[in-house]
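Heads up, one of the protein chains got dropped from this complex, but the rest are sitting where they should.
Letters A and B mark the chains in the order given here, with residues in each chain numbered from 1 onward.
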Amino acid sequence: MLSIVVEHIFLLVIVTLISVLQNAFFATKVEREGKEHNNKTAFERVSCANRNCMDSYPTFLAVMWCAGLCLNQAPAAFAGIIYLVARQKYFVGYMGQTCQSTPGFLFGKRVLAFLILMCIVGIFNFLLVRYLGNDYKDTMETITNAASALLLIP
Amino acid sequence: MLSIVVEHIFLLVIVTLISVLQNAFFATKVEREGKEHNNKTAFERVSCANRNCMDSYPTFLAVMWCAGLCLNQAPAAFAGIIYLVARQKYFVGYMGQTCQSTPGFLFGKRVLAFLILMCIVGIFNFLLVRYLGNDYKDTMETITNAASALLLIP
Partner (left out) sequence: MLSIVVEHIFLLVIVTLISVLQNAFFATKVEREGKEHNNKTAFERVSCANRNCMDSYPTFLAVMWCAGLCLNQAPAAFAGIIYLVARQKYFVGYMGQTCQSTPGFLFGKRVLAFLILMCIVGIFNFLLVRYLGNDYKDTMETITNAASALLLIP
């Protein structure tokens, strides 16, 4: 039974693993910056960037897993990867010596909105199937697969 | 197979989505307050409220999903909704110009305790079924459904 489950979530697990490795990378950055006591502002900046990333991490995980379970794992994992790339850019941009170009608490808003939309579509589709007997799931999956490609447009 | 899964978790997914939207609302509040540089204390207060909410967010999610998976999703989702209402009240009360009336790191303790109790009952019931062969699950679900109504009493 579990192998059936793994078949439906293994892409999500891979994205989760990548995000965990990214978290570890962020944490080691903060740790290394904290040991060099010469510049205080750099540590402040890295620590702040790390905290912003960590604050939105559970939200991201919850939305990605819900979207993957409700509808289809492939576009959810794809959106997750794009979110991780956006987070990496945010963190590196924050760390840089230049003035921070990306303020704000919410980065990757578009990706999160897309994932939330996927959840809503999935639940709506499930309710339709249950109470009306129509199955638009295949159609929905095709549409979301196509729509996830739109996320690449900056 | 997945549609069977969705049938057992769709209420939890809906509550998770609502909590994510609430997180986004909190984050935009903090962001807007941070842009107005005129009053520093207001920003401090909103930021602190947001951090307290975010600190207990993974705990809440984990407990709600465990309770929903182990026993029944309906009372778990109901308790989740009540927790979100408590969190909203806490955040708005913290933000207000009056002195903060709700200190403490843990709000919604009662809801979390109820969800933890649900988990324990679910696991205990599962172990009873496995090793003794009795199934009290239906009884338990009825009791928890009734008990979740008690949460409404302030």
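Before moving on, here are some points about what is shown:
Quick note on the criterion: a contact is a pair of C-beta atoms (placed from the backbone, for glycine too) under 8 Å apart; a residue touches a chain by one contact, two chains touch by 3 or more.
Note that the structure is a prediction, hence the values are computed from the model and not measured.
Considering A:I14, A:L128 or A:A147, the position touching the chain not shown turns out to be A:I14 (whole complex). In the full complex, chain A contacts the hidden chain through residues 1-3, 5-7, 9-10, 13-14, 16-17, 19-21, 23-24, 27-28, 30-31, 50-51, 54, 57-58, 61.
On the side of chain B, touch with the chain left out of the figure occurs at residues 4, 8, 55-56, 58-59, 62-63, 66, 69-70, 103-106, 112, 116, 119-120, 122-123, 126-127, 129-130, 137.
The working rule: only the chains that are shown with their structure count from here on.
Between chain A and chain B, the centres computed from C-alpha atoms are 21 Å apart.
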